[in-house]
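A protein chain is absent from this complex, but the other protein chains hold their places.
== subunit A ==
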Amino acid sequence: MTPESDTVADRIDTARAEIAPTTALGIFGFGAAITFTLLLLQEPLAHESLHNFRHAAGIVCH
């Protein structure tokens, strides 16, 4: 099978067979934690120390 000949549905089926639900949850949870810390966290200490990053990355934060 060449890389060009499968479809998005095939990929989803393959992933279903390959990834355990707990692994998927783990990956998702980790991603959510990063998003929250970098973009949303308003707690003053964390907020203040990420301040330069948020300005430089153009993140709508404060």
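One rule holds in what follows: contacts are C-beta pairs under 8 Å (C-beta built on N, C-alpha and C of every residue); 3 or more make two chains touch, one makes a residue touch a chain; residues count from 1.
To be clear about the criterion, contacts and distances are computed from a predicted model.
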Listed names "Sodium:proton antiporter", "GMP synthase [glutamine-hydrolyzing] subunit A", "Cobalamin cluster protein" or "Succinate--CoA ligase [ADP-forming] subunit alpha", matching UniProt entry of the absent chain: "Cobalamin cluster protein"
Residues in subunit A touching the chain absent from view: 1-4, 6-8, 10-12, 14-15, 17-19, 27, 31, 34-35, 37-38, 40, 42, 44-45, 47-58, 60-62
